[in-house]
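Some notes on the structure that comes next.
Of the protein chains in this complex, all but one are displayed in their positions.
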Amino acid sequence: MNEDPTLALARQILAAQPFSGVVGAQVEAFGDGRAVLRLPIEDRHRQQYGLVHGGVYAYLADNALTFAAGSALGPSVLTSGFAITYVRGARDGVLLARARVVHHDARHAVCAVEIHVADDLGAERLCCVAQGTVLATAGKAAP
Amino acid sequence: MNEDPTLALARQILAAQPFSGVVGAQVEAFGDGRAVLRLPIEDRHRQQYGLVHGGVYAYLADNALTFAAGSALGPSVLTSGFAITYVRGARDGVLLARARVVHHDARHAVCAVEIHVADDLGAERLCCVAQGTVLATAGKAAP
Amino acid sequence: MNEDPTLALARQILAAQPFSGVVGAQVEAFGDGRAVLRLPIEDRHRQQYGLVHGGVYAYLADNALTFAAGSALGPSVLTSGFAITYVRGARDGVLLARARVVHHDARHAVCAVEIHVADDLGAERLCCVAQGTVLATAGKAAP
Partner (left out) sequence: MNEDPTLALARQILAAQPFSGVVGAQVEAFGDGRAVLRLPIEDRHRQQYGLVHGGVYAYLADNALTFAAGSALGPSVLTSGFAITYVRGARDGVLLARARVVHHDARHAVCAVEIHVADDLGAERLCCVAQGTVLATAGKAAP
């Protein structure tokens, strides 16, 4: 069984991010201006009330929109910022962060993200929405 | 040696957040509409280029502004959302996320955050800015 | 010819906003968690390069998301804030700001907005995206 090479590359990049390893996110889909990250909720993702920590959603939003932008702009990108709005908390299940490029040109991409939580039966509820901007860095790795 | 009881409470809340344990953040200061989180950069905080992952800044921004708001609104709060703008990357040193309430009434607080990286000599550089809104939940722990 | 009473009410509210009269926006559709504002571009909407001023998009985003939220929460609402990302400029044509509620409960609504420009043939191009939060004020008109 062969994996799609584009998806395999995205998984390789995620695997090269130590912080993504700490969080435990996986790339579920990647390509054509879209990216989906998947995170099965475990205790380490929670805050003091047993809900998923806001920082986990924020990490997923940041990373999903950066991957979606990278699928359109190429691998050398730099996320400029994003806005996230929390909608509902989640305790259990699997988080799915779906990002898509709503517009891009050679220099930058604007992305929208929705994060849902899926239960055992696959029923989904919206947890938060985000939008952000990613710049193409033309081979420059970082500022 | 006695610790300030307000700061001790804030540290207890952070210690009760499994995700904050995973990241390794500490409460440096807390009270009067302000909160400072501190995070010595380690390899687990980095992305594929060796820089601190955007999700780490986003976690710090989310948590610092929630703590700052909690110092004004009380412990039952719910972060509504925030916007973060990345300014410069960081590889090494200590991250300091300083949040302050710019306005609050009984129902909500608006907070601003700046995250700097400090080197061994204490020299600081701005890494990102954020602003967000936190709602008082009047004893309700979560949505 | 009878107008839909819900749409008529929304138009009445817009007509009661002096600033909306100054800008010249119209309510094109309203109801079920959605609102569409329409603005034929005129010279008064432009900045120094002949493009629509960013403030015009920001006004449309603010107002469209407030109307969309009002269709779900009732007329007593207070917009908490929003984030807008500009995508492409526009010189001529008709601006269409389409807002929808992505989530709401009794206390607040989270809305997304897209603003397109339509040319004479109806072809559309995306100009900007926004997302924001609106609070129900339970009969309280303002803070």
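Should a chain be cited, it is by its letter among A, B and C, assigned in written order, with residues numbered from 1 in that chain.
In this text, a residue touches a chain if its C-beta (ideal position, glycine included) is under 8 Å from a C-beta of that chain, and two chains touch if they have at least 3 such contacts.
Small disclaimer: the values here were computed from a predicted structure and weren't measured.
Enquirer: Out of C:A69, C:I84, C:V101 or C:I115, which is the one that touches the chain we can't see?
Expert: Result: among the candidates, C:I84 touches the missing chain.
Enquirer: To test your reading of the contact rule: which positions on subunit C touch the chain that is missing from view?
Expert: 13, 16-23, 43-49, 51, 53-56, 58-63, 66, 78-86, 88-89, 128, 141-143
Enquirer: So that we can see where the missing chain sits, which residues of subunit B does it touch?
Expert: 83, 85, 87-88, 102-103, 110, 112, 114, 126, 129-133
Enquirer: Spell out the interface residues on subunit A facing the chain that's missing from view.
Expert: Touch with the absent chain occurs at residues 80-81, 83, 105, 108, 133, 143.
Please note the rule applied: only the chains that are shown with their structure count from here on.
Enquirer: Name the most central chain, where centre means the mean of Cα atoms.
Expert: It is chain A that sits nearest the middle.
Enquirer: Cα centroid separation between subunit A and subunit C, in whole Å?
Expert: For subunit A versus subunit C, the centre distance works out to 29 Å.
Enquirer: For subunit A versus subunit B, what separation do you get between their C-alpha means, in angstrom?
Expert: 21
Enquirer: Give me the residue numbers in subunit A that touch at least two other chains, ranges are fine.
Expert: 83, 85, 88
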